[in-house]
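Note that this complex is displayed minus one protein chain, with the remaining chains in position.
Here is subunit A:
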Amino acid sequence: MKRKCQDYESRLPDNTAMKQQQLPAFRLQLSANEILSGFFAIGLFCLGMGIILLLSAKSIREVEINYTAKCATCAKLREDATNFDKECNCSISFYLPQKMEGNVYLYYKLYGFYQNLYRYILSRSNIQLVGTDVKDVRNCAPFKTSDNGLPIAPCGAIANSMFNDTIVLLYNFNSSTHIRVPMVRTETAWWTDKYVKFQNPTFQNLSSAFAGTAKPPNWPKPVYELDEKDPGNNGFVNDDFIVWMRTAAFPNFKKLYRRLHRIGNFTEGLPAGSYSFIINYNFPVGRFQGQKAVVLSTLTWSGGSSLFLALAYLVTGAVTLLASFSMMAVHLKLKERKTFFLQ
């Protein structure tokens, strides 16, 4: 109960600015001029930036072809899951009025596919995919094991629902000559995915590495037959697989499918002319009222064609400028008060 004097002596403070709360401090207190010029600067910068972004977005060539309706017969066939073994091809022609210069990327796009569902995202095994334990299927419910009890590799809902249409682009040189546009099927995934996150189990033979596992129920063939020509693109490190495994944020999303191999006629990019897509239609979208599309696009420094960021900058710039004009009006009206704006 008794606090003694010794107690006080022991806490003699050294008299510092910190302890006496006298630390030098900068006042966040801006004058009208500073605020207004700040607003003007921000407004102008945003406008300028917006224009640059707008111009660069305009320079992008992009072609999107929705083939859900165009391949109606195939779509109908896939409505019924029992027809999984029946092949269905579909060809879509289109005309490219202007050439697409530079690197051209081929995407597939899905509408209404929710890759961002909680239980969908959960349903994968990163330990399995990194190759350390191919039989680890812990979080993969409901695609953990096959009917005969073997662990599925790659397990989980994401892998099971992998996009499996094949898309081939033909360049119709003339009515009789159709050149298959050369496409690169690798380097479509992030470097870290390809070389860190996804690794095949270390075995001399890939198929033996996956021995004792089952293929995902929806897949026509096991994971070690994804790309039998290129061992660097087979198994878990298959680029198409890796790209699919990176689950999109929105129900409508694009995924990188192929890159233009710039050789021969296509050194400059895609020349203008008539093209057609040959699509091997496997992926059922009708069952979730979804749609599929293919997208051909070039890129600029800021990525693909999106006007949104440009618009955001333009609108912000304009609004800020407007605000600063109105604030200036208020300020001039009350000028005799020698106003300080902020705090």
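Please note the rule applied: a contact is a pair of C-beta atoms (placed from the backbone, for glycine too) under 8 Å apart; a residue touches a chain by one contact, two chains touch by 3 or more; residues count from 1.
Note that in this section contacts and distances are computed from a predicted model.
A.B. asks: Out of "Kynurenine--oxoglutarate transaminase 1", "Pyruvate dehydrogenase E1 component subunit alpha", "Potassium channel subfamily K member" or "Phospholipid-transporting ATPase", which one is the UniProt protein name for the chain not included here?
C.D. replies: Going by its UniProt entry, the chain not pictured is "Phospholipid-transporting ATPase".
A.B. asks: Among A:A153, A:A214 or A:L256, single out the residue that touches the unshown chain.
C.D. replies: Considering the complete complex, A:L256 is the one touching the chain left out.
A.B. asks: Can you name the residues of subunit A that touch the chain not displayed here?
C.D. replies: 1-9, 11, 13, 15, 19-21, 23-29, 32, 35, 39, 42, 46, 49, 53, 81, 103, 105, 107, 113-123, 126-127, 130, 132, 141-143, 157, 160-161, 187-193, 196-197, 243, 246-256, 259, 284, 287-289, 297, 299, 301-306, 308-309, 312-313, 316, 320, 323, 327, 330-331, 334, 337, 339-343
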